[in-house]
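Report on one structure; see the data block that follows.
All protein chains of the complex are present and in place, except for one that has been dropped.
The first chain written gets the first letter, and so on, giving A and B; residue counts start at 1 in each chain.
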Amino acid sequence: MKYSSQKVAMPYFIAALALFFGQIVFGLIAGLQYLDGTFLFPDLPFNVTRMSHTNLLIVWLLMAFMGAAYYIVPEEAQTELYSPKLALVTFWVFLAAAALTLAGYLFVPYSQLAAMTGDAILPTMGRGYLEQPLPTKIGIVLVALSLLFNVTMTLIKGRKTSLNLILIGSLWGLALLFLPAFYFPDDTVKASYGWWWIVHGWVEGDWELILGALLGFILIKMTGVDREIVEKWLYIIIAMTLMTGIIGIGHHYYYIGAPAYWIWLGSIFSALEPIPFLLLVAFAFKMLLQRRREHPNKAAMLWALATPIVAFLGAGLWGFMITLAPVQYYTHGTNFTAAHGHLAFFGAYAMVSLSIISYAMPLLRGREANSPSAQRWEMTGFWIMVFSMIVITLALTGAGIVTAFLQRSGDNPLGFMQVQDKERVFFWIREFAGLGFFSGLLVYLGSFFISGEYDYASEAKQALSA
Amino acid sequence: MQQVFTKSMARNIFLGGAAFFLIIYLVLTYDSWQQIPKRDHADQMTPAVIAGKYLVDTHDCIGCHTINGEGSYYAPELGNVYKRRGGAFIEAWIRAQPTGVAGRRQMPQFNFTQSQLDDIVAYLKWLSNIDTNNWPPNIQG
Partner (left out) sequence: MKTASSAQPLPGDFAIWVFIFAELLVFGVLFSAYALSRMSNAGLFDASQATLNRSYGLVNTLTLVTSSYFVARATRAIRHGRSAACGRWLGGALALGALFLAVKLLEFHDDFSRGITLSTNLFYMFYLSLTFFHFMHVVLGMVILGFVAYRTYAGAYDANRYTGVETGASYWHMVDLVWIILFALIYVLH
């Protein structure tokens, strides 16, 4: 850590991890409700569990991205953050808004929440991931504006590296792409078409730019590779992201009422969407091979190298499997999509967030790297979480395939619940893998409480005696 | 000097490529905007349909169900439920919730009035007539 104002990243990272914990708890409840439909009903209907699970995901990722921005932007710009105080106030506002919103979900019936918060004036509620009441949505915009103001002012007074430009540019994109959340036309097809501007625009567009910037920063710092090379790679990767992903949005338009030409255009361009992820893998390993130093933070390196791989599997491979229109005809709206969603969100965005946290947290706590035993805990947590998430993905994929065969095809297609009953084994596997993930998360979080820092002398001695 | 792939070249490809595809997307979206009202019979969006849609949104139906494949996978597809079950069944079903059957997935009781139920059915009927390129593959959704 080179500038004291980078310290404001710390509350963001801690809150991100706390919210991550909450997300997993709601995930476990949701998984159990798949198996026992009366579990916690009517106090916690499934839709509330689910919106808590997904909204916590979004909020903790945004927390992590913001923390990352407050950490990276000053270091790249080689100057103190424009206003650390504003960043701190923004943090508390954001956390309070998130907590209030969650409380609203849990304790107020959704329709009543809508009535209380002025949804009738400007309807925005009742769409996946965008369930937040109007005041929360406005709050998100204000928080984003505060972040943008702060980092942009920092950039203006400091060094303008390409990496910083990409990071700050994509944060602007993130905020701009949220604005269609306020556009919710009565025409369901148009509403759905526009909903993807946000959802696809974020996860298959803008966030990939953020992912690239965070990964690029970590790799520059940890491998000591020349930034020119890293930044050139980044531009190529994000160029491929947008050149495939913008028209690739068409793979969401096949069966929602949009014109038929999206079937062809969406299939062709979205089939190319794995390319940037493949490039990301190549990039990370090329940088590793060209490294000029051995960084003591092995755990962060593990996260950073695994992120593009799992992202490629989840976003690239699993996305590709269901992206072509003839396949999606059967998998659309099944748990196959949920499988892809889980591995993609985890592999790309959760893991890159945990990468930057793993890299920056020791520095924020005043040491270059954690003690070897803390790192071992962290890496054990890593493996348990990654393995569990892959099992969750496979289980949901199995469930999706069963639906595709029994409910979507054949001469005597079965009804929805009949098919769900036949998928119980997959839902059980998913729930147990979820518990596995939870235990991995506990191990991971536990690593933060193992004190001590990386000691070069004793490590060298150990290496010699070994 | 024969330069090989420089950073500024990569940046130009990024900016140019993004702008290029954004323009194409905007043109296609303009066209889609002309087509969608025909495909979903926007002229049949009566006040009842719009009111029904608002009820469906503010009760977060897509938190469990899907509409044309979008939403959650906890409960059946609503895009074609009108064709699958018919209006009378849908009303009776919503009124009868929750079933309370042990272990079965439960839907809350929303205490809709008769006119609200009529609106919801009107919306679901409108939904079932959207041209979705023949999706879902069969009536089971």
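The definition used in the following text is that contacts are C-beta pairs under 8 Å (C-beta built on N, C-alpha and C of every residue); 3 or more make two chains touch, one makes a residue touch a chain.
Please read these numbers as outputs of a predicted model, since none were measured by experiment.
> Check each of A:Gly22, A:Pro74, A:Gly128 or A:Pro259 against the chain that is not shown and name the one that touches it.
Checking each option in A:Gly22, A:Pro74, A:Gly128 or A:Pro259, the one touching the absent chain turns out to be A:Pro259.
> List the chain B residues touching the unshown chain?
1-6, 9-10, 13, 16, 20, 23-24, 27-28, 31, 34-35
> Just the residue numbers, please: which parts of chain A touch the chain that's not shown?
Chain A touches the missing chain through residues 243, 259-261, 264-265, 267-268, 271-272.
By our rule, only the chains that are shown with their structure count from here on.
> Counting only Cα atoms for the centres, state how far chain A is from chain B in Å.
24
> Could you pull out which chain A residues touch chain B in their complex?
For this pair, the touching residues of chain A are 33-34, 36-38, 41-42, 45-48, 50-51, 110-111, 114-115, 119, 123, 125-128, 131, 162, 184, 186-190, 192-193, 195, 228, 231-232, 235-236, 238-239, 242-243, 246-247, 249, 253-263, 265, 329-330, 332-335, 337-338, 407-409, 413-417, 420.
> Using the touch rule from the top, collect the residues of chain B that touch chain A in their complex.
Within the complex, chain B contacts chain A at residues 5-7, 10-11, 13-14, 17-18, 20-22, 24-25, 28-29, 31-33, 35-37, 39-40, 42, 45, 50, 53-64, 66-77, 98, 100, 102-110, 127, 130-133, 135-141.
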